[in-house]
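A single protein chain has been removed from this complex, and every other one stays in its place.
Moving on, here comes chain A:
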Amino acid sequence: MVVNLKINGRHYTLDVPPDEILLTTLRNLGFNSVRQGCDTSTCGVCTVHVDGKAVLSCTVLTCRLDGHEVTTLEGVEEAAETIGRFLVEEGVEQCGYCSPGLIMSILYLEKCVPQPTDEQILHYLNGNLCRCSGYEGQLRAIKKYLEVKYGAGSKQAI
(Lines give C-alpha, C1' and ligand atoms only; values in the text may rest on other atoms or scores of the structure.)
Protein backbone atom coordinates (compact mmCIF):
# COMPACT_ATOMS: atom_id res chain seq x y z
CA MET A 1 0.00 0.00 0.00
CA VAL A 2 1.26 3.43 -0.84
CA VAL A 3 1.28 5.99 1.96
CA ASN A 4 2.37 9.59 1.99
CA LEU A 5 3.59 10.78 5.31
CA LYS A 6 6.02 13.13 6.94
CA ILE A 7 8.75 11.73 9.15
CA ASN A 8 10.88 14.17 11.10
CA GLY A 9 9.84 16.95 8.75
CA ARG A 10 10.63 15.13 5.53
CA HIS A 11 8.10 13.77 3.05
CA TYR A 12 8.10 10.06 2.34
CA THR A 13 6.10 8.07 -0.15
CA LEU A 14 6.27 4.48 0.98
CA ASP A 15 4.96 1.24 -0.36
CA VAL A 16 4.30 -0.86 2.73
CA PRO A 17 2.53 -4.15 3.38
CA PRO A 18 -0.89 -3.51 4.91
CA ASP A 19 0.07 -5.26 8.15
CA GLU A 20 3.34 -3.42 8.70
CA ILE A 21 3.57 -1.59 12.01
CA LEU A 22 5.07 1.86 12.22
CA LEU A 23 7.90 0.52 14.39
CA THR A 24 9.09 -1.71 11.54
CA THR A 25 8.76 1.01 8.94
CA LEU A 26 10.79 3.42 11.02
CA ARG A 27 13.52 0.92 11.76
CA ASN A 28 13.70 -0.08 8.10
CA LEU A 29 14.21 3.59 7.28
CA GLY A 30 17.11 3.70 9.72
CA PHE A 31 15.46 5.51 12.63
CA ASN A 32 17.22 3.28 15.12
CA SER A 33 16.17 5.19 18.21
CA VAL A 34 12.82 3.45 17.79
CA ARG A 35 13.05 0.03 19.41
CA GLN A 36 10.96 -2.94 20.26
CA GLY A 37 10.77 -4.22 23.81
CA CYS A 38 7.64 -6.34 23.83
CA ASP A 39 4.95 -7.98 21.69
CA THR A 40 2.01 -6.62 23.66
CA SER A 41 2.18 -2.81 23.63
CA THR A 42 3.30 -2.76 27.23
CA CYS A 43 6.86 -1.41 27.44
CA GLY A 44 6.90 2.07 25.90
CA VAL A 45 10.35 1.55 24.40
CA CYS A 46 8.92 2.22 20.92
CA THR A 47 7.29 5.58 21.75
CA VAL A 48 7.20 8.18 18.95
CA HIS A 49 4.94 11.14 18.20
CA VAL A 50 2.19 11.04 15.62
CA ASP A 51 0.79 14.50 14.93
CA GLY A 52 2.41 15.68 18.13
CA LYS A 53 0.93 12.97 20.35
CA ALA A 54 2.94 10.25 22.08
CA VAL A 55 2.08 6.95 20.45
CA LEU A 56 3.38 3.40 20.67
CA SER A 57 4.80 2.78 17.23
CA CYS A 58 4.22 -0.97 17.67
CA THR A 59 0.47 -0.44 17.81
CA VAL A 60 0.02 1.74 14.72
CA LEU A 61 -0.23 0.39 11.20
CA THR A 62 1.85 2.45 8.84
CA CYS A 63 -0.81 2.31 6.14
CA ARG A 64 -3.16 4.24 8.45
CA LEU A 65 -0.81 7.18 8.57
CA ASP A 66 -1.42 8.64 5.15
CA GLY A 67 -1.15 12.40 5.51
CA HIS A 68 0.11 12.24 9.07
CA GLU A 69 3.25 13.47 10.69
CA VAL A 70 5.61 11.23 12.61
CA THR A 71 8.42 12.37 14.87
CA THR A 72 11.12 10.12 16.28
CA LEU A 73 13.94 11.06 18.61
CA GLU A 74 16.09 11.70 15.55
CA GLY A 75 13.68 14.53 14.68
CA VAL A 76 14.04 16.33 17.99
CA GLU A 77 17.79 16.21 18.35
CA GLU A 78 18.12 19.38 20.35
CA ALA A 79 15.50 18.37 22.89
CA ALA A 80 17.02 14.91 23.06
CA GLU A 81 20.35 16.46 23.83
CA THR A 82 18.91 18.75 26.51
CA ILE A 83 16.75 16.19 28.30
CA GLY A 84 19.39 13.54 27.71
CA ARG A 85 21.94 15.65 29.52
CA PHE A 86 19.76 15.67 32.63
CA LEU A 87 19.38 11.91 32.45
CA VAL A 88 23.14 11.49 32.04
CA GLU A 89 23.85 13.89 34.90
CA GLU A 90 21.76 11.62 37.08
CA GLY A 91 23.37 8.46 35.63
CA VAL A 92 20.05 6.84 34.75
CA GLU A 93 20.85 5.97 31.15
CA GLN A 94 22.12 2.55 32.09
CA CYS A 95 21.64 0.28 29.11
CA GLY A 96 19.96 3.24 27.43
CA TYR A 97 17.62 1.04 25.49
CA CYS A 98 14.56 2.69 27.04
CA SER A 99 15.92 6.25 26.91
CA PRO A 100 14.62 7.39 23.48
CA GLY A 101 11.07 6.24 24.25
CA LEU A 102 11.25 7.88 27.64
CA ILE A 103 12.43 11.17 26.17
CA MET A 104 9.59 11.13 23.63
CA SER A 105 7.14 10.65 26.49
CA ILE A 106 8.77 13.41 28.53
CA LEU A 107 8.39 15.77 25.57
CA TYR A 108 4.72 14.93 25.34
CA LEU A 109 4.25 15.35 29.08
CA GLU A 110 5.95 18.72 28.87
CA LYS A 111 3.74 19.79 26.00
CA CYS A 112 0.56 18.83 27.86
CA VAL A 113 1.58 19.93 31.36
CA PRO A 114 4.74 21.99 31.50
CA GLN A 115 4.57 22.17 35.27
CA PRO A 116 3.33 18.76 36.28
CA THR A 117 2.72 17.42 39.76
CA ASP A 118 4.41 14.14 40.71
CA GLU A 119 1.14 12.38 40.03
CA GLN A 120 0.97 13.85 36.52
CA ILE A 121 4.52 12.76 35.82
CA LEU A 122 3.63 9.23 36.85
CA HIS A 123 0.50 9.37 34.76
CA TYR A 124 2.30 10.36 31.59
CA LEU A 125 5.37 8.18 32.02
CA ASN A 126 3.99 5.07 33.67
CA GLY A 127 3.94 3.20 30.38
CA ASN A 128 7.67 3.64 29.89
CA LEU A 129 9.24 0.61 31.52
CA CYS A 130 12.88 0.54 32.58
CA ARG A 131 14.47 -2.53 34.09
CA CYS A 132 17.83 -0.97 34.86
CA SER A 133 17.47 2.33 36.63
CA GLY A 134 14.79 1.76 39.23
CA TYR A 135 12.94 4.92 38.06
CA GLU A 136 13.89 7.08 41.05
CA GLY A 137 16.83 8.68 39.30
CA GLN A 138 14.74 9.28 36.18
CA LEU A 139 12.25 11.15 38.31
CA ARG A 140 15.03 13.27 39.81
CA ALA A 141 16.35 14.05 36.34
CA ILE A 142 12.93 14.93 34.91
CA LYS A 143 12.08 17.21 37.81
CA LYS A 144 15.39 19.01 37.52
CA TYR A 145 14.92 19.42 33.78
CA LEU A 146 11.42 20.85 34.16
CA GLU A 147 12.50 23.08 37.00
CA VAL A 148 15.42 24.53 35.08
CA LYS A 149 13.25 25.05 32.04
CA TYR A 150 10.07 26.37 33.64
CA GLY A 151 11.41 27.81 36.86
CA ALA A 152 11.34 26.83 40.49
CA GLY A 153 7.98 28.52 40.93
CA SER A 154 6.31 25.51 39.39
CA LYS A 155 4.31 23.05 41.40
CA GLN A 156 6.82 20.27 41.53
CA ALA A 157 9.00 20.27 44.59
CA ILE A 158 12.21 18.31 44.57
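Keep this in mind: a contact is a pair of C-beta atoms (placed from the backbone, for glycine too) under 8 Å apart; a residue touches a chain by one contact, two chains touch by 3 or more; residues count from 1.
Just so we're on the same page, contacts and distances are computed from a predicted model.
Chosen from "ABC transporter permease subunit", "3-isopropylmalate dehydratase large subunit", "CO or xanthine dehydrogenase, Mo-binding subunit" or "Acyl-protein synthetase, LuxE", the protein name that UniProt gives for the omitted chain reads "CO or xanthine dehydrogenase, Mo-binding subunit".
The missing chain lies against chain A, touching residues 17, 27, 30, 32-40, 42-43, 45, 72-74, 77, 80-81, 83-85, 87-100, 103, 122, 125-139.
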